[in-house]
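The structure's right below; bear with me while I get my questions together.
With one protein chain withheld, the remaining protein chains of the complex are depicted in position.
Take a look at chain A:
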Amino acid sequence: MIEILRRMLRSPQGALGLVIVGLILLVVIAGPWVAPQDPEKMAPLMRYKPPSAQFWLGTDQYGRDILSRLLHGARATVVMAVLATALGTLVGAVIGTVSAFLGGRSDEAIMRTVDAIMSIPSLLLALLIVNLLGKSSLNALLAIALAFAPGMARVTRSVALSVRKQDYVNAAVARGESAAFIVGREMLPNVVAPIIVEMTIRVAFAVMLFATLSFLGLGAQPPASEWGLMVSEARRFMHLSAWMILWPSLAIALVAIGFNLLGDGLRDALNPRT
């Protein structure tokens, strides 16, 4: 683990990704304590203020401090997105690898099912699932995980197919290993690198998907300071104060860039040949 960290620090994108994601994690953990104001304290006289010494990032339509809201909202936004992506990736990776390993008719059946699910846009699928399960953060998380799994299955399968042809998998089959061992120990570790890259990109998508669900009233509810919700609320007041939409959007972009760079660095570090 320490060696992987050292390898990551050696490449510029890995180091930068680590710094950004580290900062985000810091905000997630310590955000509420360092926030200068109460995120829900309204100030009717201080609405639509640009950044100033009192409100570093300005105020929103109720005069609430945007910085404090961002710091509080990090938990709801980042943690949920990462968890949902991780869950979806895990499910997808296992499905994809198993499908590639089985081959033949089973592969055909699994992948056509996955195709069918993929033909539904992920937002619609998430909406469907949230509506079926009821509104709650946990259900939104499950919905996004389920919406991501087919795509991850597809990515994983394409990598796993080339791994399946490698002789070390043949050797394991000839040795009489169980299917679970071959999938879990011989194949999965060798498809990890592209999955991690794909996963980091999807963290950014997950943030957006949560935001959209919140916007539609199915995810976080006002007055929660979820970043996506903040963007969608600020949309209506953009002409009054552009800062309101700028800051949460930047925060989301920073999360996306950070996770992307981290993925790049991880890919290089996880490959023992480089």
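Going forward, a residue touches a chain if its C-beta (ideal position, glycine included) is under 8 Å from a C-beta of that chain, and two chains touch if they have at least 3 such contacts; residues count from 1.
To be clear about the criterion, contacts and distances are computed from a predicted model.
Between the listed names "Tryptophan synthase beta chain", "Carboxymethylenebutenolidase", "Peptide/nickel transport system ATP-binding protein" or "Planctomycete cytochrome C", the UniProt record for the complex's undisplayed chain reads "Peptide/nickel transport system ATP-binding protein".
Check A:Gln54, A:Ser106, A:Asn131 or A:Asn170 against the missing chain and you find that the one touching it is A:Asn170. Only one of the listed residues, A:Gln61, A:Thr113, A:Ser137 or A:Asn190, touches the absent chain: A:Asn190. Residues 104, 166-168, 170-177, 185-186, 189-190, 272-273 are the ones on chain A that touch the missing chain.
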